[in-house]
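Of the protein chains in this complex, all but one are displayed in their positions.
Now for subunit A:
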């Protein structure tokens, strides 16, 4: 249940580390796994002049406003077999305006709900899906 002001870890290699939700792109107050939100980047990896040219992914700086999709939540989610799953943190993956992931790799695991919400590219990039 991610809402305004919620902080999420960014688990792709776009350069951002922590993002803060500023808008839930749903007609609801809170967003869950597989929902899109608008985030402001609060913490980013430092970009040096040497690496900037070699980076294939976009350069993200602190203060950038981007879209993101939630991939892990601390709030438990219900699976169709009646099981409830919850993760240890809240995490997201940054997107561009065409709903494609900004980074080229995803670090860490993602929830299997993404497959049913048609985030197929993210699921295929993820090293592990739970």
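Everything below uses one rule, namely that a residue touches a chain if its C-beta (ideal position, glycine included) is under 8 Å from a C-beta of that chain, and two chains touch if they have at least 3 such contacts; residues count from 1.
Heads up, the rule we're going with is that contacts and distances are computed from a predicted model.
Participant: Since a chain is absent, check the UniProt entry for it and pick the matching name: "Prefoldin subunit 5", "Alpha/beta hydrolase fold-3 domain-containing protein", "60S ribosomal protein L24" or "Glutathione S-transferase theta-4".
Facilitator: Of the names offered in "Prefoldin subunit 5", "Alpha/beta hydrolase fold-3 domain-containing protein", "60S ribosomal protein L24" or "Glutathione S-transferase theta-4", the absent chain's UniProt record gives "60S ribosomal protein L24".
Participant: Tell me where the left-out chain touches subunit A, residue by residue.
Facilitator: Listed in rising order, the touching residues are 72, 76, 81-89, 108-109, 128, 130.
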